[in-house]
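One structure is given here, and the rest of the page talks about it.
The complex is shown incomplete by one protein chain, all other protein chains being positioned as in the whole.
Let's turn to chain A:
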Amino acid sequence: MATTEDTIGRTKKINLTRSARTPFRSYFDFFMTFLTGAFTILTIVPLVALVWDVVRQGIDRLGIQSFTELPPPPGLEEGGFGNAILGTLITLGIAAAISVPFGVLAAIYLSEFGRGTRIAYGVKFATNVLAGIPAILAGLFAYTVVVLTTGGFSAFAGGVALSVVMIPIVVRATEEGLLLVPQEMRQAAVGVGATNFQSISRIVVPAALPSIATAVTLALARAGGEAAPLLFTALNNNFWSTDIWQPIATLPVLIYFYAIIPYEAQKEIAWAAALVLLGIILIVSISSRLLARQRL
């Protein structure tokens, strides 16, 4: 025990042997660590459960016929969802053809020309707000712009709707990739007399190409799983179709329709299609994220 004087001169005994860290503070710390750790595990449980259930329910029905055959009419058993896989690829192709050039150009502006300007600030703001727009509104937009003017549901309308979903992802990820290119490379290009276009097209973009590819892949993975924008644009089609002006089947829409109708065979096909869709998206997402991390 030692003594000390407080501010008005009274002598007080203070205990120097005992830590100021009372048991309560220690227990509280332990409790909070435990609690947040539990939260972390709790967050991942649904993902693991979902993947496990999709694999368990989908694997039985999955076979070569899943990729090559048409879905069965209600009441029949056999069949697959080959047309929906093809349809997803076609709509994604249209979406990529619109969103990739557009998004990459915008990203080039943001990282090469407009860094720090008010315009760039505004464009980034618009990109982020666009990313927050619900996918179903992208569908309504494409419905009013494409379906109503061309007179019918079509794969093209679906592609337009998905491109709205893809654009912000492409812009943001491509810009990040371009920003990773060292400033020295640009200076060296300009130093040997390259114009902006030459320096960007021959030096900066090739150097950032892997990140741009990752950006596009992530955007495709995201858009490929969207059903909401396709519900009243690409609609659905029970047959093979490659005509971009006709309705087309896609995996997400097929899963939605088959999940809510009461036929056992269709339900099984929905699970198998979910397994294919989820498998592709998870593999693409994991590998592109790992690649992106390696580059950093």
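Everything that follows uses one rule, which is that a contact is a pair of C-beta atoms (placed from the backbone, for glycine too) under 8 Å apart; a residue touches a chain by one contact, two chains touch by 3 or more; residues count from 1.
The rule we apply is simple: contacts and distances are computed from a predicted model.
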UniProt lists the protein of the undisplayed chain, choosing from "GntR family transcriptional regulator", "ABC transporter ATP-binding protein", "Ferredoxin" or "Phosphate transport system permease protein", as "Phosphate transport system permease protein"
Looking beyond the chains shown, say which of A:70, A:171 or A:265 touches the absent one.
A:171
Interface residues of chain A (partner: the chain not displayed)
20-21, 25-26, 28-29, 32-33, 35-37, 39-40, 42-44, 46-47, 49-50, 53-54, 57, 101-106, 108-110, 112-114, 119-120, 122-123, 125-130, 132-138, 140-141, 144-145, 148, 164, 167-168, 171, 192-198, 200, 221-222, 224-228, 231-232, 252-253, 255-256, 259-260, 267, 270-271, 274, 277-278, 281-282, 285-286, 289, 293
